[in-house]
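Removed from the display is one protein chain of the complex; every other protein chain stays in position.
Take a look at chain A:
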Amino acid sequence: MGSSRSSLRRVPDGQQLLQETGFSAAVLLRLHQRFQFLDKDSRGHLRSEDLEAELSENPMGDRIVGAFFQPGQETVDFPSFVRVLAHFRPTEKNRTRGGEQPEPANSRNRKLKFAFQLYDRDRDGKISRTELLQQVLREMLGLQVTEEQLQSIAERAIQEADLDRDHAICFDEFRKSLEKVNIDHKMSVRFLE
């Protein structure tokens, strides 16, 4: 792909996205092609059905899909698509940022925020027990676990992380509870070109 720069013009907001997300031009191009592939009716944006088709077996499928859409929106266009995927770029350790530069999408903080939003569907800034319980745990554990056990797990999990005793996990508590986890590793995907 020698002339990826020129092909980039076909991508909406190409240059800006390059800068914002840190993807290389080749990767961006491929993601654009993927976007067009998913967008079967060539509408220029994706609906949740298009994405869900790929994730039929995944217990977290609909949540992941939901994370692409801003609250209230039904469609996602290419820039938003790429911005979400940018969270999963592997972190570079040796980036030095100036003070005024916005935090890159794949920083640890942003990754954690993304994960947090997976749980916190109603975007109220807290993971309540019902959110954790009903949605995440049940989806993941499925039939192996009884209802009470699920509730107990949820309760325990919240208790572990809940430092201010409000029976919900806010973002700071969430981040603190995952201090020791290597987020860079666990939330990164190698994007191929």
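Keep this in mind: a contact is a pair of C-beta atoms (placed from the backbone, for glycine too) under 8 Å apart; a residue touches a chain by one contact, two chains touch by 3 or more; residues count from 1.
One rule holds for everything that comes next: contacts and distances are computed from a predicted model.
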Name under which UniProt lists the unshown chain, selected from "Sodium/hydrogen exchanger", "G protein subunit beta 5", "Protein YIPF3" or "TATA-box-binding protein":
"Sodium/hydrogen exchanger"
With the full complex in mind, choose from A:L17, A:A115 or A:C170 the residue touching the hidden chain.
A:A115
Where the complex has a chain not shown, which of A:L17, A:L31 or A:C170 is the residue touching it?
A:L31
For chain A, enumerate the residues touching the unshown chain of the complex.
31, 34, 37-38, 51, 54-55, 58-61, 64, 85, 88, 90, 93, 115, 118, 136-137, 140-141, 144-149, 151-153, 155-157, 159-161, 165, 167, 177-178, 180-182, 184-192
